[in-house]
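Complex shown without one protein chain; remaining protein chains in place.
Right, chain A next:
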Amino acid sequence: MAELSLTGIAKSFEDTRVLEGISFDVHDAEFVSILGPSGSGKSTIFNLIGGLYQPDEGDIKLDGESIAGKRGSISYMPQSPSLFPWRTLLDNVMLGSEIVGQQDREASLQMIEKAGLGGYENAYPHQLSGGMKQRAAFIRSLLSPQPLICLDEPFSALDEFTRLEMQKWLLSLWSEYKRSVLFVTHNIEEALFLSDRVMVLSDRPARVKKEFKIPFERPRDESLLLTEEFLEWKKAIYNELRMIT
């Protein structure tokens, strides 16, 4: 179970208002994406949910309980891979679960294999490419046991092909385990392909400018990307984003 709800969240850094009146929900087992211009405050929203700092106004609830300023209630993948240079890939991937105190070596090894990193279990981060590091950080968040996963641009460093593979993998995992996902991206297509709902943020101070409910049937596969309907949706969201900047 993971029901996230943000109500009237506002946050300023020094004198600049970054977020204002952000309200949205992520329902149990739902996949929600956040789209917004660079610097609009997407990562800041994640930091607030993760409890890194308190919101100036508003409240954040997970399953009815306030988690504002409370750490450790989400599985998290930061925008930069943030792997620990002295840990091997396997130890890095297990870190999230290690902190909570529930490691599963077998499951970790399987995940590494599935992410196409098999054979690199004992490699150190400096021996991995940018895309491989990103995949490792992605698995680390999947292996953390919290029911809400927050992914901050998880696939931005991957080539088109690997990215599609990882997206499909994420979808299959998600439909299998039914965790709630909050997903930040710059890529409209990615948001459309993955999400139940897409939220578009306005420029500073960020508000939820518009919310799109994506009606595509699940399970989805890549043939969806080329349909007329998909392109229509893409256009609609593109226009929404263009009006911001």
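Throughout what follows, a residue touches a chain if its C-beta (ideal position, glycine included) is under 8 Å from a C-beta of that chain, and two chains touch if they have at least 3 such contacts; residues count from 1.
Simple rule for what comes next: contacts and distances are computed from a predicted model.
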item	value
Protein that the absent chain corresponds to, by UniProt name, given "Nitrate ABC transporter permease", "Tryptophan synthase alpha chain", "Carbon monoxide dehydrogenase small subunit" or "NADH-quinone oxidoreductase subunit H"	"Nitrate ABC transporter permease"
Residue numbers in chain A that touch the chain omitted from display	46-47, 50-52, 71-74, 76, 78, 80, 82, 84-87, 95-96, 98-100, 124, 126-127, 144
